[in-house]
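Only one protein chain is missing; all other protein chains are in place.
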């Protein structure tokens, strides 16, 4: 359902993530996706408040940044995954480093996403938790090598093992899950490195959301992704 | 900014709270509001995913069910109150019984709501916490007498003290906050009782959201509210 | 380090779990352990407030019911695993159904327990989360088939699959972890069934802690465990 390579953009709650600005970046992502003939999967993950409107306005994959592992009903201020599904989104991020979940909740969300036809993208902080999450059979796992989070070190400059270790440990329990690099992505060089190291693309945030020209950054990253992906064949 | 009496409808995450159904109930609330010439404040609190679209479609007060007590930025899957404000809403529920918050978080949200021009509606479980919350000077407090939560006992049938105690304890520290009855409301009789016991209206959920004819329930409650309110003058 | 079969007793925070009563049950567990010549591993998990005193008074394995996944330092009211270790305990329960943890926290606790020489016992709610936890290489996993939690159905009466499915899924990713049955244990028949279905023993709570004669219950369970274990050879 999801194609590779992937450039997934987490809007987070940046000032550019919502309202007119958020829609503009969503449109830019769609434009790039079309320029590359759909050969790079450009996924966007806007805040919950924007999902309906953005999904109505773009023809690319839209993911929620989170869903609550509960059923519909008396849930004031929570967003059960069924409610998230109703906005029209295609998938959901689960267990992002800024929104960690309990193991049992991750399991419920991955299972419910599958039942509802939503693509699940689980984040994991180290190779071990990536492999543990892989046992739950989500569609996508984004690994966030701790050596790259908040250290300013980019994937393209880091020791290759920080990514390849995650890939091999995850592959030891799950041959099919799509693996993304979810930290240390600041430039198209990093996108290229991420794919050369064995993952299928990137989950990126500030490099796009804080850019002066987000469209250009997305285009550069998509191009790098496509080139690296094709050179791997 | 908010008028009295008040009928506030918490959509929660009921199956009727979102999509076409949610918009229908929002429209019904607006219709009743206009029928009464704006003399009853009909407030609706839909899920976060619906706020933008509903706010664009109705001319009544729309509240969020929750906001997260954090600033904009790297907040994957969270909804900072600034982001909530941007959807166009007029106010925000804080500390609902299904979404309890830390005391310091309640304080931050009430203060930020004030700074952003949002009306704050804090829920409290017992007279003591209602009074504690009142010290923080929110615009509205909804008291949920524990004798009425999940017991099936309605305000109109309960001992008057369960409401009057809350009112007097809250008034001992705050003369101005608007007080609502936030539990035990299943019929227009309960709305009448809530107002006669000294509160300015009700926060209601299932009685509307699970009704066969939500519009009729809202109308009956608005009428009861107006009648009881005028008889108090 | 831990022998099989195992009868592990979770004291929880029952009225019998602490003070004189708690020490009595600890002593009873030790007595049974010695009667069986150490051939059944009887493990006790008292509340944190009791760990030092109980550990000083019995010569059996004592586990904490929980530890916090943080380092020593400014941690008011928390119990970092290093602090728990200092009480003299031999191991720690992690992710009990009444104290669920985030996946990243489970990983940190299992790793730190290993580094500190503590035996880790991770609880899991369904076969999938049991297998995910097994990837983290704890020493012991207790599976709690949801069909048996709070339903009053005992392991000895349930469909065998509720246990054997967990065992086979866990074994597919980890050949060495010790597996316990962690729900549905009310009698020595259940202990026997748990072991015959392929686990190495039980994690039990109310059946001992609420018994009129806890020592007798522990003895019966230890005997059933030993008998079933030997018949499996």
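Letters are used for the chains, namely A, B and C, taken in the order the chains are written, and counting of residues starts over at 1 for each.
In the analysis below, a contact is a pair of C-beta atoms (placed from the backbone, for glycine too) under 8 Å apart; a residue touches a chain by one contact, two chains touch by 3 or more.
Worth saying up front: this structure is predicted, and the values here are computed from it rather than measured.
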item	value
Displayed partners of the chain not shown (whole complex)	B, C
Of C:48, C:116, C:153 or C:211, the residue in touch with the unshown chain	C:48
Touch with the omitted chain, as defined above, among B:40, B:113 or B:131	B:131
Of B:3, B:100 or B:159, the one touching the omitted chain in the full complex	B:100
Touching residues (missing chain, whole complex) on chain C	10, 12-15, 17-19, 45, 47-53, 64-66, 70, 72-80, 83-84, 86-87, 93, 96-99, 205-206
Sites on chain B contacted by the missing partner chain, in the whole complex	95, 100-107, 111, 124-126, 128-129, 131-136, 173
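To be clear about the criterion, only the chains that are shown with their structure count from here on.
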item	value
Any chain in contact with chain A as well as chain B	none
Same-residue or different-residue interface between chain A and chain C, half as cut-off	same
Computed distance of Cα centres, chain C from chain B, in Å	46
Multi-partner residues of chain A (each touching 2 or more other chains)	none
